[in-house]
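Now for chain A:
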Amino acid sequence: MRVGLLSALGLALMGGGCSHRERVVVGAKNFTESDFLAELLAQQIERRTGLPVERRLHLGGTYVCHEAITSGKIDLYVEYTGTAYTEILKHPPMADADSVYRVDSLEYAKTLGLTWGRPLGFNNTFAITVRRADAEKYGLRTISDVARIAPQLRAGFGYEFLQRADGFGGLARAYGLRFAAPPTAMDLGLTYRALAQGNVDLIAGNSTDGTIQALDLVALEDDRHYFPPYDAAPVMRTELVTRHPEVVRALAELAGKLSAAEMRRLNLAADVEHRDIAALAREWLAKNLP
Partner candidate 1 sequence: MTAVLEVRDLSYRLPGAGDRHLVTALSFSVAPGETLVLLGRSGSGKTTTLKLINRLLEPTSGEVRLQGEATATLEPYRLRRRIGYVIQEIGLFPHFTVAQNVGLVPRLEGWPPDRIAGRVRELLALVGLDPDEFAERSPRALSGGQRQRVGVARALAADPALLLLDEPFGALDPITRVELQREFRALEGRLGKGMVFVTHDVREGLLLGTRLGLMHEGRLAFLGTPEEFRRSNDPQVKQFMEAA
Partner candidate 2 sequence: MNLLRFYGDHAREAFGLLGQHLVLVGASTLLAILIGVPLGVLLTRRPAWRGPVLGLANVFQTIPSLALFGFLIPLPFLGGIGARTAIVALVVYALLPIVRNTYVGISGVDPAVREAGRGMGMTDRQLLTMVEIPLGLGVIFAGVRVATVVGVGTATIAAAIGAGGLGVYIFRGVSTVDDTLILAGALPAALLALIADGLLGLVERRFAR
């Protein structure tokens, strides 16, 4: 009787003391798609494992999220294979999707204590984007096409793209891009508006952005294959994986289920139609993983 009471007390104390660690924290980068994917992961974990999940959406760029996960402030977030490869692991860009994923998995596990989950099924690469009117006027289909007339254009990019090794610097070198003036730097979210309003003529958007379609813009083909693949996949603290393998199982259900076209449709719904991403995630899960 006394032992029972003591162990119950002990368990309660342990539960109380460790309760904050039983909560899973999902992070997201500072754009809609990342917020949505975090919400998707969070809901999937909640419905399959019953663990409480805290969302920390719209944290910041790649580096901010990486800081957050390595320091334990978040337990997982969705990263893109190419981004991890060139920005975190600092390798020169490579084109083969499988190799990039393999290297990411191995090195993350070995040196960072982080585990890669299975890719969700779409590649969100940088989309060098122009207005449709300009694409038709100058016959622009590929980035090489735009390189021809670059001196007549003004470019505008977000701060991360300007700083990254696989960003503007490398792109300009790979295609010999020379604009009239150095690109204008602004908050990433504003670049689409700037392009549509005519403040700039060329931006680096994301290939799954809904706004490309909505604003009648054209994404140019990366004909020289400068950009590495950017397959979206969850990155988790190995600690979490060890303690809660059920989380990995739950997330593995999502592998390969989300296509680029589907992601684009979801982005459009969230950004242009202003639909609530939690509702969108719920609908998607109900339909695709009942």
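Basis for inclusion: all candidates are chains of the complex that A comes from, given by their letters.
Structure notes:
Convention: a residue touches a chain if its C-beta (ideal position, glycine included) is under 8 Å from a C-beta of that chain, and two chains touch if they have at least 3 such contacts; residues count from 1.
Quick caveat, the model's predicted, so the values are computed rather than measured.
Comparing candidates 1 or 2 against chain A, the one that touches it in this complex is 2. Listed in rising order, the residues of chain A touching candidate 2 in the complex are 60-61, 63-64, 66-67, 156, 158-160, 162-164, 184-187, 190, 193-194, 197, 199-200.
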